[in-house]
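A single protein chain has been omitted from the complex, and every remaining protein chain is retained in its original position.
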Amino acid sequence: MQVADPKQLEALERSASRKRTLYRWLLFLVLGLFAIYYLAPLYVMIVTSLKSMDEIREGNLMTLPGEIMLDAWKTAWSGRGYAAGDVFLRPFFWNSLKMVVPAVAISTFFGALNGYALTKWRFKGDNILFLLFLFGCFIPYQAILLPMARTLGILGLSNSISGLVLVHTVYGLSFTTMFFRNYYISIPDEMIKAARIDGAGFFKIFFKVLLPISAPIIVVTVIWQFTGIWNDFLFGSSFSFGEAAPIQVALNNMVLTSTSVKEYNVDMAAAFIAGIPTLLVYVLAGKYFIRGLTAGSVKG
Amino acid sequence: MFKKVVTTTAGFIFAAGVSLSPAMAGGEAEVLHWWTSGGEAKALKVLKDDFAKKGGTWKDMPVAGGGGDAANVTLKARIVAGDPPTASQIKGPTIQEYDDEGVVAPYYIDEVAQAENWDSLLSPQVANHMKCDGFTKYCAAPVNIHRIDWFWANKKVLDANGLNMPTSWDEFNAAASKLQAAGIIPFAHGGQPWQDATVFEAVALGIGGNDFYRKAIVELDMDALGSSTMVKIFDQMRKLQGFTDKGMPGRDWNVATGMVMSGKAAFQIMGDWAKGEFSNAGLKPGIDFYCLPTPSNHGYLYNVDSFIFYGMKGKSKIAGQKMLASSIMGKNFQKIFNIYKGSIPARLDVPMDEFDMCAKGSASDLKYSAMTGGLLPSFAHGMALRNAQKGAIQDVITEHFNSNMSSKEAAKRLVRAVQDSL
Partner (left out) sequence: MFYWLQKNLPKIVIAPSFAVILWFVYGFILWTVYVSFTNSKMLPRYDFAGFKQHIRLWSHFRWYTAVENLLIFTVLFIGICIVIGIILSILLDQKIRAEGFLRTVYLYPMALSFIVTGTAWKWILNPSMGIEKLFIDWGFTDFTFDWLVNRDMSIYTIVIAAVWQSSGFVMALFLAGLRSIDDEIIKAAKIDGAGLYSIYITIILPMMRPVFMSSIVILLHISIKSYDLVIALTAGGPGTSSDMPAVYMTQMAFHRSEIGLASASAVMMFLTVLAIVVPYLYSELRRQDAGR
């Protein structure tokens, strides 16, 4: 590279910085517009949940509530105190957690291990094997619900949280394996070779070398699995019942009535409450998308 | 690998622990239903309490959604897993459909039904719906009778426009045109397949008459299905479509009811659960709103909610089935339940004095229609046909109502759809 004249360099720098300011504004404009698109339905949901039913019937979707009513939220979370017909979310929250945490952990762990074995320890037929995994992504769950029920019945796992954990782990494996495989394939093989020369074995390399730089993809995988499993209704309603049911079944029972009066404010509050854990995971996990994690360790 | 073995093993142990819940003396019942809120849940609570009083253990298993669609999925998964619920909210010919699959035998509750002489407590039509094994043995218990062919109308709106409740479909069309000219939505409707079908059957009963309805919709007579009468029925459906507003497709039924309540719209055709919306808002039948049958020759479309009892293993479960069947047919339960639910009791000997005007009308109409041959099963609510045929007909109705298909074409498609589904 040529050494440039300092004056010339300065002028270049200034015009570049002007350009950069303009470009920044444009950048924020685009990002902001998208933010509005993504936030609009959330706004509608929250605003609706804070209105009274009369207000919902009369006003339009975007108007702010005349008076903020938290009643719908209370009703959704802890019921109205009726002796009957009082479905609310509180008792079902824990059921869902008991199911989601192990299912996410197990499926993510095995996905990482599979992804690692498929990319860094290549063997004959590994691509075909991976393809066989991938095909599992496209199974419509309604199609396999009945044989699944039979299998769980035979295993003695029908109507149990463990059954649900098994189901969600199995159908999560295809996705988690794919995420990790596609991430690890872009990690340079040199790192592994170096570690092998140092005498590290299969598991040592996995735990000491790869896992520490896997944060972004772990975040993606956990988000994916957590959301999918937390929001699942089909398996939850088919393989667990009554008081052991996950929160989506309870939400469904609250919101979808057949021939009864509908309360949209409670519906929206309930939908929102049921979504809080997933929202929380998104907000918290987001931090781990930190730039340079990978770059740093590749260099080091 | 080892971890996996450990977790799976742990899973087995855990599962075993869960399924070994103590079986209470006196019978237990796991009841799959979709009555989770409002009047329905209150009504069901009466049953739960009654069952508990007799010493039974009620395990609630609610799965709401799509008028039982979601519960259907759950139910099939349970049956295939070899572990059906003790009782499940199933009605109409679906009861016999399950029996054909061999999962309902050996009909434990028939013993109770014989002992309590259900045959004398129920009208023959209703009793027949509850029987399996070639309509010989009771395998289900009825809780109520809903009427489907109702007109719900805003009285103030009709009065202000100088209109009376129509007694024929032509009168209705004339009234609706007048209202439309006055800027009122004549016909509040939610364009969902089951609501389209609900309107259709009321129209078919009115324009075709009782015998036609039975022939075409219950007996699936191909000539009747493709007849010029059917074309006329579709013509009336098209007129009704013209009386709806733009926001109709996909609207929930109760939103449509709200439109009638607020006076934005004048009429709605819906089963008698719509009454709950009116009374919740403090409106009175005969003063604020009308509840009158849609025009027909003393026809009456019924929808009987019932619980089916599957074949079971285990003493306490069988005991639970028998107790529950007896509770459901209890006189007091049938009264209170139906006051909450808006319907009328399935049992004929329940006094009606505590019911409202609409329910009383429904009960006396029922008796009259039963005598004159107008008491007919609702197809839209799964009382007339098996699921495959019901669905096939519903597809055609909803396609016609939500497009500009000609009535002739619709009748032709109806015949074809039914043939294909048989």
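Things worth noting here:
Letters A and B mark the chains as written, and numbering starts fresh at 1 in each.
Please note the rule applied: a residue touches a chain if its C-beta (ideal position, glycine included) is under 8 Å from a C-beta of that chain, and two chains touch if they have at least 3 such contacts.
Small disclaimer: the values here were computed from a predicted structure and weren't measured.
From the options A:Gln8, A:Thr21 or A:Ser186, the residue with contact to the chain not on display is A:Ser186.
Among the residues A:Leu39, A:Leu64 or A:Val101, only A:Leu39 touches the chain that is left out of the figure. Remark: the residues of chain B touching the chain excluded from display are 1, 4, 66, 69, 72-73, 76, 79-80, 97-98, 100-101, 103, 191-193, 245-251, 386-388, 390-391, 395, 398-403, 413, 420. By the touch rule set out above, chain A reaches the unshown chain at residues 1, 24, 27-28, 30-31, 34-35, 37-42, 44-45, 48, 60-62, 110, 113-114, 117-118, 121, 123, 127, 129-144, 146-148, 151, 170-171, 173-175, 177-179, 181-183, 185-187, 189, 201-202, 216-217, 219-220, 223-224, 227, 231, 233, 248, 252, 255, 267, 271, 274-275, 278-279, 281-283, 286-287, 289-295, 298-299.
Note that in this section only the chains that are shown with their structure count from here on.
Rounded to a whole number, the gap between the C-alpha centres of chain A and chain B is 39 angstrom.
Every residue of chain B that touches chain A in the complex is listed here, in rising order: 3-4, 7-8, 10-12, 14-16, 18-19, 30, 32, 34-42, 44-45, 48, 59-68, 70, 73-74, 76-78, 80-83, 85, 252-255, 258, 262, 271, 273, 276-277, 280, 342. On the chain A side of its complex with chain B, the touching residues are 57, 82-87, 102, 106, 109-110, 142, 145-146, 148-150, 152-153, 155-163, 165-166, 233-234, 237-239, 241-244, 249, 252-262.
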